[in-house]
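Dumping the structure here so I can ask a few things about it.
Only one protein chain is missing; all other protein chains are in place.
Presenting subunit A:
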Amino acid sequence: MIKFVLMVNRQGQTRLSRYYHSVELSRRAALEADVVRYCLSRKKDQCSFVEYKDFKVVYRQYAALYIVVGITDSENELSIYELVHNFVEVLDKYFSRVSELDIMFNLDRVHIILDEMIQNGHIVETNKSRILAPLTAIDKMVES
């Protein structure tokens, strides 16, 4: 099961956070800082899976942005690693060459995309066009 999805930049600023199990607000900040520090401290040639407390962390770096996913022990790390890339591809398709700013200014949309892909800590959809279908529908709705 996926426990949380984070998007953070090199400076350690959270750009998106989504928790699939309830974590107290005060703990979130500490956890995010901790996890990010952990990921940032790793070199490029080191592997992208880190064990952190009672769960595993899978991270992937895209330019200055890190996508960090916390998963339970039973989850397949590599599948999450591939999911992260899938997620970025979807973002890329929607925003056409996504950047950190896109994510910052369209947080709610990114959330919709993420919610289409992961629900309840489980992967629910991985097909790009199907993921984007609701979002495009919503965009049309807003325009009209």
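We take it that contacts are C-beta pairs under 8 Å (C-beta built on N, C-alpha and C of every residue); 3 or more make two chains touch, one makes a residue touch a chain; residues count from 1.
Quick note on the criterion: contacts and distances are computed from a predicted model.
Visitor: Have a look at "Signal peptidase complex subunit 3", "AP-3 complex subunit delta-1", "Proteasome subunit beta" or "General transcription and DNA repair factor IIH helicase subunit XPD" and point out the UniProt protein name belonging to the hidden chain.
Guide: Hidden chain identified via UniProt as "AP-3 complex subunit delta-1".
Visitor: In the full complex, which residues of subunit A touch the absent chain?
Guide: Considering the whole complex, subunit A reaches the absent chain at 1, 14, 16-20, 22, 25, 28-29, 45-47, 49-51, 74, 76-79, 81-83, 104-105, 107-108, 111-112, 115, 119-120, 122-127, 130, 133-134, 137-138, 141-142.
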